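Complex shown without one protein chain; remaining protein chains in place.
Naming follows writing order (A, B and C), and every chain is counted from residue 1.
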Amino acid sequence: MELSNDVLMDMHRRMVRIRLFEEAAGRLAEAAKLPGFLHLYVGQEAVASGVCAALTDQDQITSTHRGHGHLVAKGGEFKPMMAELMAKSTGYNKGKGGSMHISNLDVGMFGANGIVGAGAPIAVGAGFANKYRDDGNVAAAFFGDGSTNIGAFHEAANMACALQLPVLFICENNEYGEFTPRDKTMAITDIVDRAAGYGMPGVIVDGMDVVAIHEATVEAKARAVRGDGPSLIEAKTYRFYNHHGVQNLGLKYRTDDEVEVWKQRDPIFTFEDRMIDANNASRDDFDAVWAELRADIEEAIQFAEDSPFPTPDQILVDVYSDTPSATSGAAQ
Amino acid sequence: MELSNDVLMDMHRRMVRIRLFEEAAGRLAEAAKLPGFLHLYVGQEAVASGVCAALTDQDQITSTHRGHGHLVAKGGEFKPMMAELMAKSTGYNKGKGGSMHISNLDVGMFGANGIVGAGAPIAVGAGFANKYRDDGNVAAAFFGDGSTNIGAFHEAANMACALQLPVLFICENNEYGEFTPRDKTMAITDIVDRAAGYGMPGVIVDGMDVVAIHEATVEAKARAVRGDGPSLIEAKTYRFYNHHGVQNLGLKYRTDDEVEVWKQRDPIFTFEDRMIDANNASRDDFDAVWAELRADIEEAIQFAEDSPFPTPDQILVDVYSDTPSATSGAAQ
Amino acid sequence: MSRKIAYVQAFNEAVRQEMQANDDVFCAGEDIGAFGGVFQSYAGLQKEFGERRVVDTPISEQAIIGLGVGAAVAGLRPIVDIMFMDFIAVAFDQIINQAAKLKYMFGGSATVPMTITTGGGGGLSAAAQHSQSLEALICHIPGLKVVYPSNPYDMKGLMTSCIRENNPTIMIKHKRLLGMQGDVPEEPYAIPLGKANILREGTDVTVVSWAKMANDSVDVADQLASEGISVEVIDPRTMQPLDTETIVASVKKTNRVIVVHEAVRFAGLGAEVAAQIQEEAFDYLDAPVGRVAAPFSPVPFSPVLEAHYQPSPDRITEAIRSVLARPGA
Partner (left out) sequence: MSRKIAYVQAFNEAVRQEMQANDDVFCAGEDIGAFGGVFQSYAGLQKEFGERRVVDTPISEQAIIGLGVGAAVAGLRPIVDIMFMDFIAVAFDQIINQAAKLKYMFGGSATVPMTITTGGGGGLSAAAQHSQSLEALICHIPGLKVVYPSNPYDMKGLMTSCIRENNPTIMIKHKRLLGMQGDVPEEPYAIPLGKANILREGTDVTVVSWAKMANDSVDVADQLASEGISVEVIDPRTMQPLDTETIVASVKKTNRVIVVHEAVRFAGLGAEVAAQIQEEAFDYLDAPVGRVAAPFSPVPFSPVLEAHYQPSPDRITEAIRSVLARPGA
């Protein structure tokens, strides 16, 4: 597959946007400016970027607790995202969802999810709608290695295959579920070994290589659009920060060496090097991208900080589609 | 593997006991003498018999909605079983469980189960206890093809493999889940394709051949006892009667031809023929077994019919281990 | 035009008519396609609408609900079936943490117009895992609406409303009412969710009851009428949101009330009804709000036990007499 420079630079931009958003979120969390839990995507940028560059706004994705990266990659804007993390009313979710539920339907992002595995069945539903309307769209479910041990993943994978739905299963295998290494929780090494049990093709890709991920996604999408059903893509990747937050809090569950080895394979820097080596772009080109996006982030932080918190009268709004005025039993 | 005549005749006896029990239950149900639902095991006798002949009373099994066959094979007695089906106080479950929950811990039978897939995680727990006590026992989970689509099965299979527990996964693939054929609900033909996804060996056996099933079980048990973890055995089999009850109620979801072809492969009659052909037993030997067990069944039916129903004062008994005398809020 | 049809046919007709009216409506569930569902609720629909719109699914309740959630957010109007109400437990996360909360968590940007259908209630000797009345659990979850009709007319009108509703609703069919006959108009009609129905007017005591128990309560009321006791029977029909207004108005008139339901008493919906009544009509009550419900045990298999387990007309009568026995204010 020959990718144009536009596509390559677009994927780079997505990765840098994620990196900058996540680093900023990490800093803000450490400054106690972000309430709640924060699961950073740093290190895994190539996966969301490579996948989402193959999708349109009409294609849907579902995500996980580690969801900002996916939303940024799908086209989410910094301002309403940062505002959401800061629990402001200008956030995508009006401050009601936060990091673990961040979503934006305009770009087809069906939500981060606080329940491991729960996004996959929802992606199956979106994929069902696509097939039902025969509109050529596909739904992609992002999920971690650990989540493939939960029932919802299994049911979703099987149902998508049984109904031959246009669904892409994207496993981000970062070798840990929270603080527990993969080999404690499964007897296999490659998640892709599960694909045959559902009757779909499975492929392992280098999760630090945005191009490899993109190519695999393009192929899987073509297959889905043809009506040949789902595929499983396993991206071998790594998160550079802690399970949640930034620091490991002194509780070591992986060695510094291991982290260091993976950091050497930083998906953004290695991509830039390859592009420069191949004379597809210059250092200056990349510096310009970083500079531009850094300014965007600063602006977004400012926007979020300046935004108001939601007011208490919003608590009962949007529970139901037509918020019940006063079902006497229900209202407080 | 060379099986002794004792083992062969023992397995035959288990099969005939199941057949007679189930046929009797079917007749009683049609005569409206059995309340509730009834899922008959007729046609699948070789599976439970071949497996359970490889197990001891200390080995545990979990079962499904189609559970009498498993309990008979594990050594359940006709009288308390028939009494349970008739909802009598002399039943194994004192009339509180019935067909769908029939159980007997003395022979290691951890219960039929009304929830598809729910038995497998419980078998994992029993297997855990075996390993914990290092007592050399194994736990076997019986389940249908359809149940491998539910999350609980997946979690159980993975956990047993991750913890390397002495658990046998016995899939009875009868090609239907209720009234829906397998190919509507999964894109694979062989359930055994799922084994690799958990990291355990899987083997397909002829589910109408008690010897083949037995041999596979002996091997899987040896592996489990050695500490090498679980195995999946897929028995290709068929149920001769309807999903529940006996008749198809005019709602055809499989052809008469298909049923007929499978009936030609009746696990008991083909076994008897082979035994006679090999001069391991005579027609008379088998006739004697049938006659003896027929008498047992009649006796059991009589016992059940003569038994009293539980009395209403039993409703609140055995909800808790020490039935609360009068927690004012809880008692009715 | 009205004619007599069964409760389950009323359900079926509501689904069929809404499917005819709107291509966005589809059904999915176990055995609902060629077979029409184990209760025949979906009979004939796959024949009429094809496999695209009436989908047989794997035994995967979590994915069945997820299918509904995802398709609903994507713009369809799914009807997804969970065979027995007891099995909602298998899909409970998708129901209470996903379907119910998604709109709110998204700050209102999504709508989840899906209907979950299921069979509830006991009386079939179906034992502990196929007989439960779990409505209290789902009524405790903000974001869901819960409907439990007591007769064919309400069934059709309420099911129609569920399908048209822009929120996740759970339609519970009582298994013992499937064959109940009643007058049902042929043309489509909707009964608004959240409006109770006064099944029988009376002045001495109010009975709040739903599904099969509502019918049993009416029978008891008829019985007691011959003794000169006038019983008002209110069927909330929708359990969430609950039409407290109608209930409280009745209690203010009768000053005495009992709640009757099949679920166990402890933390059952009767508790909420009782709590609200005493909050809103404290000064009108001449006796404590009575509750008739199941004892605190799983549903026993033996029909002999189950007959005593379920609230019987005798126990309803007794409870009515007991609240009447108290001297008035």
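A few points about this structure:
Methods note: contacts are C-beta pairs under 8 Å (C-beta built on N, C-alpha and C of every residue); 3 or more make two chains touch, one makes a residue touch a chain.
All of these numbers come straight from a predicted model, not from anything done at the bench.
The chain omitted from view is touched by exactly one of B:G26, B:G43, B:G76 or B:G111, namely B:G111. From the options B:G76, B:G97 or B:P230, the residue with contact to the unseen chain in the full assembly is B:G97.
The residue touching the chain not shown here, chosen from A:V116, A:A139 or A:V192, is A:V116. In the complete assembly, the contact with the undisplayed chain comes from B:A126, out of B:V16, B:A126 or B:V246.
Listed here are the chain A residues that touch the chain not shown: 35-37, 87-88, 93, 95-98, 100-101, 113-117, 146-147, 149-152, 177-180, 184-186, 251, 253, 309-312, 314-316, 319, 329-332. Taking the whole complex into account, chain B touches the unshown chain at residues 60, 62, 91-97, 101, 103-105, 110-111, 113-115, 118, 120-130, 132, 139, 151-152, 155-156, 158-159, 162-163, 317-322, 324, 327-330.
In the full complex, the hidden chain is touched by chain C at residues 86-87, 89-90, 92-93, 95-97, 100-101, 104-105, 127-129, 134, 136-137, 139-140, 142-143, 240, 242, 263-264, 266-272, 274-275, 278-280, 282, 285, 287-291, 296-298, 300-301.
Operating definition for what follows: only the chains that are shown with their structure count from here on.
With centres taken as mean Cα positions, chain C sits 39 Å from chain A. Chain centres here are Cα means. That of chain B falls 35 Å from that of chain C. Here the spacing of chain A and chain B, counted between their Cα centres, is 44 Å. Across the assembly, chain B contributes 149-152, 184-186 as residues in contact with two or more other chains.
Shared contact sites, meaning residues of chain C that touch two or more other chains, fall at 57-58, 60-62.
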